[in-house]
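Submitted below is the structure of interest, expressed as C-alpha cells.
Omission of a single protein chain aside, the complex is shown with its protein chains in their original locations.
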Amino acid sequence: MLEKAINGSSKYWIWIASLLLIIGVAGLAWMKQLDQGLVITGMSRDVTWGFYIAQFTFLVGVAAGGVMLVLPYYLHDYKAFGRITVLGEFLAIASIVMCLLFIIADMGFPSRLMNVIIYASPDSMLFWDMIVLNGYLFLNILVGWNVLEAERNGVPAKKWVKIFALISIPWAFGIHTVTAYLYCGLPGRGFWLSAIIAPRFLASAFAAGPAFLIILATILKKTTGFDSGEKALRTLSKIVCYALIANVFFFICEVFVVFYSQNPEHMDHFIYLFWGTGNLVPFMWASMILMVTGIVLLLIPKYRNNLSLLPWICGIVFIGTWLDKGLGFVTGGFVPNPLHEYTEYAPTALELVISMGIFATGFLVLTLLFKMVVGIKQESGDTTPH
Amino acid sequence: MSDKLKVLAGLLVLAVLITLPFWLNAGKSGAAPEIVIAEAAKKAGNCVESKEWMAANHMALLDQWRDVVVREGKHIYVSESGQEFNMSLSSGENSCLGCHTSTAEFCDSCHDYTGVGTLYCWECHIDPSKENK
Amino acid sequence: MKESRRKFLKIAGVSAIGIGTGSVLTAFASSGSKEEKAAQAAGARFKHRAESLKAGHWGMVIDTRKIDADLAAKIQETCHSIHNVPGIEGKQELKWIWPSDYKHVFPMQTNPYVSEQLKKAPILALCNHCENPPCVRVCPTKATFQREDGIIMMDFHRCIGCRFCMAGCPYGARSFNFRDPKPFIKEMDPMYPHRMIGVVEKCNFCDERLARGQMPACVEVSKGAILFGDLDDPDSNVRKALRANTTIRRKPSLGTSPSVYYIV
Amino acid sequence: MVDIPNADELIQIDRTPGKESWMDVPPDLSEGRFCYPAKPKTLEYLGLPNARVWSPSDEDWQLPPDWQKIVHEGFKERLDKYRSLKVFMDICVRCGACADKCHYYIGSGDPKNMPVLRAELLRSIYRNDFTMAGKILGRIAGARKLTPQVIKEWFSYFYQCTECRRCSVYCPYGIDTAEITMMARELLNLLGLNINWIKDPVANCSRTGNHLGIQPQNMVEIIDFFCDDIEEITGVRPNPTFNRKGAEVLFITPSGDAFADPGTYTYMGYLMLFEAIGLDYTISTYASEGGNFGLFTSSDMMKKINAKMYHEAERLGVKWILGGECGHMWRVINQYMDTMNGPTGPKMEIPKSPITGTVFKNAASTKMVHIAEFTADLIRNGKLNLKPGRNDHLKVTYHDSCNPARAMGMLDEPRYVLQNVCNNFYEMPENTIREQTFCCGSGSGLNTEEIMELRMRGGLPRANAVKHVHDKYGVNMLSCVCAIDRAVLPPLMDYWVPGVSVTGLHELVGNALVLDGEHERETNLRFEPLENAEGADE
C-alpha cells in the first residue's frame, strides 16, 4: 500500500515538493532556535508557553475529532461513515505527529527528551499526555492501516482490529481530557482552574475536527474525485453544529461563573482577553462572532445541506475555534501573571516559520496517507458511495 | 569498460577505503599526548580512586556524584581507602580542578585524542583555567 | 590474585553505581531509595559534610519592615552574583530574588487602605519552597524536586526545558534560560555553576552554602531582616520570630503552604 | 489419472514446515505428482543422452554409470559460463522475502516450493562440490552429497517451477529462480532426465517447424478454415499467403493459436487485422512456431529452435518480423534471440509500420515487433475502425503473462488496445498484475494433464484474483497475450472461477474491428450471437 504514496502525478509531486521546501526552511529556523535558544520566540518569563503549545493543544483536538467518525461507525454501525472512517483516523495520525513536533519545538532542551521516559513521573500530567498521545497514534495507525488493508484485500478486517478500534474511542476522549488536565490542575492560574476545561476542549474538538474533515473531503473530491458521500457529510455537519453549540454553551457557563462570582483571580483574564488593551482582543471577538455565525448557518438546513456552501461554513467554524483555542486560551491563562503584572505576547516571525514547518510536516503525512486511501479506493472502484 | 575493469576499479576504491587510516596517518606520528599531572595533583599523591580505575570510570563517577550532590545534598565521597573527598568539579581547593588545575592539559588532551565526545561540563561549571584568560 | 579480585569488585561496583544513579542502562526501574541502597551495596559511601547545616524543614521569615530599597537591591545583587544569575533585561529576564511591591507579591490580600509603609516597601519575592509544591507535581522528569529538608531543588542536569513548572508556580518564582546566559554574567563566581540554554532556574535557599555551614547569602547580608532556620524546631530563630510577630504567606488559599513567611 | 480434490478442499493449505530438516525429506514422486518422462524415440531424435523407458515413481532411475561426474562437470561448466549462476549460488542471504511470492508455494504450502529453498536444492550441492567450507564442514555449512535422492528432488521441484521470475522482483539481489531452474533442468538433461511435455514439442518443432507437429499442408488448411469462418461472420475473406518471398513482413505466432480454442479465435483476429490494414505479410510453414520449448530445457535447444526465425526471414527476404501473442516466445525474442542467432541478415530493416510510419526503435536490432505494440500504434494513429460496443456483453480483465511482464515489461500496450476494443475493462488487484503478476500455474512446459492438481494449486493466486473481480464486477472474460495461458487458463477458471472464459487480445480486436465492405455481424468470432448486434455505440 505504501507504494501508492510514492506514485503520483506531477501535480502531486509539486505539492509534496512545496511542503518539503517549507519543511526545509523551517528546519533551518529550528536549527537557529537550537543554537540560540527560545530567545528567538516571543515567549517570556511571564508567558512561558506561546504559539507552539497553543497549536499543540488545538491539534490534539483535531486528532480527537476523528472519533466523531469512529464512534458512530463502530458503536452504532452507522454505515455512511464506513468508507471515510479511515480518513478520520489518518487525520488523527497527522495531527498527533504535529502535536509531538510542537512539543519538541517548544522544549528548551530537546536532546534530553528521553528523560520523560527515563525519569517517568506519573505525578506529572505531561507524562500521561506523552502516554496517551503516543498510544493514540499507535491505535490509529494500527486500526487505520489494518482496516484499509482488509478493504483492499476484499475481506473483513480481523476481529482484534475492532477491539482496538473500540479502545480508540475512549482513548480519543482521553487525549483531550489529559491535555485539558495539563492546564486545569494548576492552582495559581485562575483562567484555567475550571472543571469545564476538559468538556470545553472536547466540544471544540468535535466541532473543529469534523469541520476540518468536511473541508478535506471537499478538497479530495475536487482533486481526486473521491466522494465521501453526501449522507456522511450531512451527518458530519450536524455533529459540527451541535458540538459547536456545546462549546459556546460551556463557554457561557464559564463566563457566568466568573463574572457572577466576580472573583478577580478568574475574571481578570477574561477582561484582559475581551476588554483589555492587549493584542488578543480583536481575535477573541472575531472568534466569538465566527462561532456564533457558524452555529446560525449550521442550524438552518438550507445552508447546512448546501454542499458547496458547507465547506465555507466549516472554514468559519474551524477558524473560530482555532482563534479561541489555538490563540487565546494559552496566552490568556498567562496574562496577567501570578503577580498580577501584564506582559504581552506575540509570536515572532521565526516562531511562525517553525510552526509552518510543523504544519507542513503534518500536511505531508496527511497527503501521503490520504493518497494511499484514495489510491486504494480507486483500485477497488470505491470512489463513490453506493 | 569491461566488467573486469569495473570490478578492479571498485576493488581499488575498497582498498583505499580500508587503508584510509594508513594514508591519513602517513607522516604523522600519531603519538599519544603526554598526560600532564599538575603540581597540585602530584602533591596530593593520589586521586579519588586508583589512577587506572579513574581513567576508565571517571565519567560514571561524576554522573553519580552530580546526582548525590544535587539530589541528596551529600558532598563528601569516602573512597575505598577511607579518604574523604569533596564531590565537586570546580568549586574550590578540594575539587577535581583543585588538583588538576588545567583542563586543557588534563581533560581535553585525552578526550581529544580518544575522541570520546565533547565535554559539556564547562558549559555550566566554571573552568578557572579558562576563565582567567 | 588479591589484586584481580579487588579489581573485579570495583568493576561490579561501578556497574552497580551506573545502575543506581540513573545511568541509562537500567534507569527506567530505579527510584530514589533504591539508588542509595545500590550505591551502598557497591561499597561507595557518601556523607554530608560535618559542617553542613541541617534542619527538619527549612523556613524563612522576611521582616518587610526592616528592608529598604537599598538593602533589597543589595540582597538581590548578592544572590545573583554568587549564583551567576545573568543580568538580562526585559521580559526574558532571570531572577531568583527580587524586590516587588505589596500589591503584586500579595495580589489578593491588598486593600485600598493599606498602610503607607507597606504601599512603598520593597517586598522581596523568591521561591517559597512550598511544602506542597505544584511545580514538583507537574515536572515530567523530577528535575525539580523536594528535598527531605523541604528545599525545592532544581536539577539542571535533568531539566528538559518544558517550562511546565513555570506554568505551575503560582508565585512567578521561576526563570527560564531563553538564551545563553554566559555573556550576561558580569563576574563569574567559580564556586557555583551557571546554566545552559534551555533550563529553568530559581532560588535554592543557598543549598550550596548550607552544605558548607553557611547561612543563605540573602540572610547574611540582610542585617537581620531575613531569618532562616528550622521550622520543625520550636526553639529555632524562625519559630521564635513567628511566635512573636504577625506573619502572612503568599496565596494561602492555594494550599501550597509556602515556607517563606512575611512579617508585615 | 489421479482424481483431484475439489476447490474448497484444495484451498485448505497448511504452510507450516515440518520439524525435520528439509534435506532429510524425500520428494513425493507418486502418480500425479510428476510429469511423464520423454520417450526414448524423442530423445534419440534430438540426440540426447540416456534414452530409455523409465518412470519417476521407479526406485531405480537407470542413471548412467558416471552420473555424479556428469553432474559435477556439467555444474562446473555452467558456473564458468553463467555469471548469474555463480553469483546466485553465493549471495543469497536467505532473508525469506521470496518465500511466499511463488504461486506454487502459495498453492501447495510445500516449503521446497519457496524459491529460496528451491535454489538451496542446487546450492547444497554447489557448496559440497565447489566451496571450501562445504567440503570441510559438510552439513553445518549447508552442503550435502550428491545422491540419487537429490536428483529425484531436483526432478520433482525443478519441474514445479514455471520460471515466472516473480520471486526475482522481490529479491533484494534480484536472484532469479528461473535462471536456477534453467540450469538445473540442463543438468538433469545431461542424465537423460526430462519430461515428455517439453521434449515432444521440441522434437516436433525441430522437424515440422512447430510444437504441435502441424505439417505444411495442414497449416494451410487450418488457416483456410479460419478464413472461411471470417468470411461467414463478416462477409470479407482475408487472403493470407504462405512462404511468399518478397513480403514486407513475416508473421510468426505460436502454433497453439492455430490449433486449439480459444487461441484459434485470436488467430482469426490477427488475420482480420492484417486484412483491415492491407498488410503485406506472409506466414511461414517452416518457421511456424513462435513459442520455444527449448527455453524450458536447455540453452542449446532454445537456440536451435529459435534459429529458424532469422533463417526463414533471410530466405524470404522480409524487412522485419511481426510476432504474435505468446509469453515465453517473447522472453526468448527479447532476451535471447539476437544474442543467440543475430545479427540479422542485410535485407532486414529496422521495423517500420507501413500503415502509420512509426519506427519501432526499441526493436532496432532484433527487428521483431510484438503485435500488441503494432496494434496499439495503429489504434493510436486512428488507423482502425473499431466498435468496442460489440464486446459489451463482456466484462474483461487482463492477465499479464509472466514473460512479457517480467522479461520485457510490455504492460501498457495491451491495456491500451483493450481499452479501445471493449468498454468494460477491470483490473485485478494490484498485487497480482503488471510486474507482480501471477503465473497461470502451468508455464515452462508444465501444462500437462498428469499434474492437474499441481497446476490447479499453482494457478490458485491467479484464479483468486480473477475471482475477486468476478465477484466484484461480474468479470466474465479473462484476456491475455500468451498461448500457454489460452490453453491452461480455461481449465483453471472452470476449477476455481466457473463462469469466466479466456480470450486472446486479438480476438477482442477482431470482434471490434470493422472491415471494409463487411456485412452486419450477427455473431462474434466464436459464433455466439451478438445480443445487441451492431450499433451498440452508435
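By letter and in written order, the chains are A, B, C and D; residue numbering begins at 1 in each of them.
Everything that follows uses one rule, which is that a residue touches a chain if its C-beta (ideal position, glycine included) is under 8 Å from a C-beta of that chain, and two chains touch if they have at least 3 such contacts.
One rule holds for everything that comes next: contacts and distances are computed from a predicted model.
When the listed names "Thiosulfate oxidation carrier protein SoxY", "Multisubunit sodium/proton antiporter MrpB subunit", "Putative sulfite reductase-associated electron transfer protein DsrM" or "Hydrogenase expression/formation protein HypE" are checked against UniProt, the chain not shown comes out as "Putative sulfite reductase-associated electron transfer protein DsrM". Taking the complete complex into account, D:333 is the one of D:191, D:333 or D:481 that touches the chain left out.
If you put the hidden chain back, the residue from D:242, D:426 or D:473 that touches it is D:242. Per the touch definition above, the residue from D:81, D:135 or D:347 contacting the chain not shown is D:81.
Residue positions on chain B in contact with the hidden chain: 3-4, 7-8, 10-11, 14-15, 18, 20-22, 24-25, 28-32, 35, 52, 55-57, 59-60, 62-63, 110, 112-118, in rising order. Chain A meets the missing chain through residues 1-3, 109, 111-115, 118, 145, 149-150, 152-156. Where chain D meets the missing chain, the touching residues are 8, 11, 13, 15-17, 21-22, 79-88, 90-97, 99-100, 106, 111, 114, 116-117, 120, 131-133, 137, 140-142, 165, 168-176, 179, 206-209, 215-217, 220-221, 242-245, 285-286, 299-300, 303-305, 307-308, 311-312, 315, 333-336, 338-340, 342-343, 358, 360-366, 368, 373, 376-377, 380, 405-413, 416, 429, 431, 434-436, 460-461, 464-465, 467-468.
Keep this in mind: only the chains that are shown with their structure count from here on.
Centre to centre, using the average C-alpha position, chain A and chain D are separated by 55 Å. Touching of two or more other chains is recorded for no residue of chain D.
Counting only residues that touch two or more partner chains, chain C has 22, 196. Arrangement of the chains shown, judged by which pairs touch: a linear chain-to-chain path with two open ends.
Across the interface of their complex, chain D is touched by residues 152-154, 379-381 of chain A. By the touch criterion given at the top, residues 36-39, 41, 43-46, 48-49, 103, 106-110, 112-113, 115-121, 123-127, 130, 182-183, 185-189, 264-265, 333-334, 337-341, 343 of chain A touch chain C in their complex.
Chain C contributes residues 22, 24, 27-28, 90-94, 100, 103-105, 107-108, 125, 134, 136-143, 158-164, 166-172, 175-180, 196-200, 251, 254-256 to its touches with chain A in the complex.
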